[in-house]
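All protein chains of the complex are present and in place, except for one that has been dropped.
By written order: A and B. Residues from 1 in each chain.
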Amino acid sequence: MKRRTFLGGTIAVTTLGLTSGAGAQQAPIKIGMSMALTGGLAGGGKASLLGTEIWRDDINARGGLLGRKVELVVYDDKSSASETPAIYSKLLDVDKVDLLFGPYATVPTAPIMPLVKQRGMVLIGNFAFQVNSKVGHDMWFNVAPWGPADSWAASFLDLGQKAGGKTVALLAADQEFAQNLALTARDVAKKMNMPIVFDQSYPPTTVEFSGILRALNAAKPDIVYVASYPPDSAGILRAVNEIGVGDNVKIFGGGMVGLQFGAVMENLGSLLNGVVNYNSWLPEPTMFFDGTKAFFETYSKRAPEAKVDPLGYYLAPFGFASGQLIEQAVKAAGSLDQKAIAKYLRENTHQTIVGPIAFSADGERKENATLQAQFRGIVDKNMDQFRKSGKQVILYPAKLKSGELITPFEAARN
Amino acid sequence: MNRGGTTFWIGAILFLAAAFAMTQLIGNQYPFFACYVILQFIVLAIAWNVLGGYAGYVNFGTSAFFGVGVYTAVFLFKSIGAPLVVQIAAAAIVGALMGFALGLLTLRMQGIFFSIATIALTIVIETAITNWRYVGGAAGIQMQQPAPMAPFTSYVQMLFFVQALLVVLAVAISRYIQNSWIGRGLQALKDDELAAECTGVPTLRLKLLACVISGALMCAAGAPAAMYLQYADPSSAFNLNYSVSVLAMSLIGGTAHWAGPIIGAILLGATQQLLTVTISSEVNVLILGVMLVLFVVGAPEGIIGLIRKARGNRGEGEA
Partner (left out) sequence: MFSLDLLQDALVSGVLLGCFYAAVSLGLSLSFGLLDVPNVAHPAFLVMASYGVFYLNDKFGVDPLLAGLLITPLLFVFGLVAYRLYYETFEKRGSDAGVRGIAFFFGIAFIIEVLLILQFGVDQQSVTASYIGKAWRIAGMRIPYRLLVAFAVAAGLTILLTLYLSKTFMGRAIRAVAQDQEALRLMGADPIRIKQWAFGISTAVLGISGALLIIVAPVNPTLDRSYIGRTFCVVVMAGLGSMSGTLVTAIILGVVEAVVLTMFGASWAPAISFAMLLGVLAVRPQGLFGRRS
């Protein structure tokens, strides 16, 4: 143990010696992260990275952080859990990065949590879901709007109950994120005294959903909570359009991944109408904060060249906001001291382009800011319509609300 | 012990000594993370080759064995907090049983039919694990490494050394098989199973033995991955990439000699690790495809074949 510290000390001293010897120019601040640039999560990962890159260019244009340039060190994790431990070890031990951002989504993030905790590094989480609940790292701060674990399902079921719904159907993909959502939905439904009349998971390779939907319809639920992934989200909505879901359904959707991405929404077009689904940011009047508009102007310009989602609402502004969080914390701490940065992040409310962010003890948002929004008046094959307000009306949270729920589901589809 | 054997064991001991020295001298953790992955692929490739290379039964279900190894470890860790050694030993036993079952399949099917049966097996097992809530099901499960055992100061260094031990074990077994009557028997049944049977080669026993050994080694190689990642989910643990990478490694290295899979695994594994931290794009996936095609077309006997040819040419032409 002692020898290790001694060795580490000498290495630190030599690197310090080298950097100070290099001249007046100070070394850049390195921020390390892995990102899904290939594989299933790449669509979101690339957009998220562009958001962070816009922040980096922005802060460097403003003279950098603590007077030093900011540099991103990014490696591709192939959307997989098996790559990230080695990548974050490289970032920490070889690249010697000063700060860490998390990878996009839960699966690649989960394996690095113990490592990052052990090294005592601040980690800005990027849309992972409840990865810290078992690890308990007190320097984890998730930029995602999730909030407390059950608040997500609660907001949707609450909307359904207010619309007169009494029974719930759960349809979830057999994959980690969807299963976690279904898990909390079961608890919440129990608490709210709403019987679950249909509860099924389907394998991720399912191509055809009309059979599943018929079985669901036979249970005659009032509220249909769907937790699905991009390929199946499209399949489910198609089947809904063809088979119908019955007049008793008050509200449909909730946790469908994919309906946040421009290409998917453009493809689905009018099939989206009436669906109430979660989101993180939408171009509604209630969602513009200091710098939001400027960010999306830059993003729209750079998106075609970077070949990413032309809209980029779901992840990109949060990539930028991650940067803002770290910027404010480092400035307040006046150094790169991880403990001081964590303390500042934990104790303050931070103004970002996605609104004010405050963290609770587990590093998730204090308040659930996950939007539930209803698609309205969508036409086929038109990307630009989604840039207008009123196309996805925010029903929840109350602070950000921009309209009322249209119910039942069948009535909202036209 | 003959001269070749002595050299081999001296080499093995030197390798382990070097691996152990690394864990004691190098403070930087990254080499262990990266090398662990490569060592894991070496064991998998050797294990695959026992059945695929020597016996000619192509197993597409490497990921099934790997995943079962991972989940055996997860189950034991969650239920009784079993230490790493127990996890690996249990995984090897489960793998051996699975291998035995697979071996029984070879009774009825050969060639591509066997390969397809292994794909089917993978999907059936993955579905079962996905629906098994206790080990996390589809939602995955997070675990925390316990404190490392002395003399190791970090868990990943310990895992690295354990995987190095598994490599030595795997190589020793595969080398023994190749040089013994088992290897000759397997070679005979690979060339012509019916003829081998007729000349008195106990084909069924040999096939079962090869399946059991191969399965046990694959599961054993998978078990430490649970603690390495401290996380497991079915779609990562049963990823098709394990099956294809391992197949590619063996073929690129050469299946006729025990050293082939090692060379292939080091070459391909190191390339992948390197590309992850350099190019970081689709090109990474492309490399696997292109290398696979180039080798099976250009060098059907793999790198081992190329080396032999080079030696042969220097000597007496075809001899």
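The criterion applied here is as follows: contacts are C-beta pairs under 8 Å (C-beta built on N, C-alpha and C of every residue); 3 or more make two chains touch, one makes a residue touch a chain.
Nothing here was measured: the structure is a model prediction, and the numbers come from that model.
Interface note for the absent chain: among B:A139, B:V156, B:A259 or B:L292, the touching residue is B:L292.
Residue B:M109 is the one among B:M109, B:A195, B:L274 or B:A310 that touches the chain missing from this view.
Those residues of chain A that touch the chain absent from the view are 38-40, 42-43, 174, 200-208, 210-212, 214-215, 218-219, 230-231, 234-235, 238-239, 241-244, 261, 263-264, 267, 271, 307, 380-381. Those residues of chain B that touch the chain absent from the view are 52, 56, 58, 105, 108-109, 111-113, 115-117, 119-121, 123-124, 127-128, 130-131, 240, 244, 247-248, 251, 255, 282-283, 285-286, 288-293, 296-297, 300.
The definition used in the following text is that only the chains that are shown with their structure count from here on.
The part of chain B that touches chain A in the complex is made up of residues 27-30, 32-34, 36-37, 127, 130-131, 137-140, 142, 144-145, 153, 156, 225, 228-231, 233, 235-236, 239, 273, 276-277, 280-282, 284-285. On the side of chain A, the complex with chain B involves touching residues 1, 4, 7-8, 11, 37-38, 74-76, 78, 80-83, 85-87, 89-90, 92-94, 106-107, 110-111, 113-114, 131, 134-135, 173-176, 178-180, 183, 201, 203-204.
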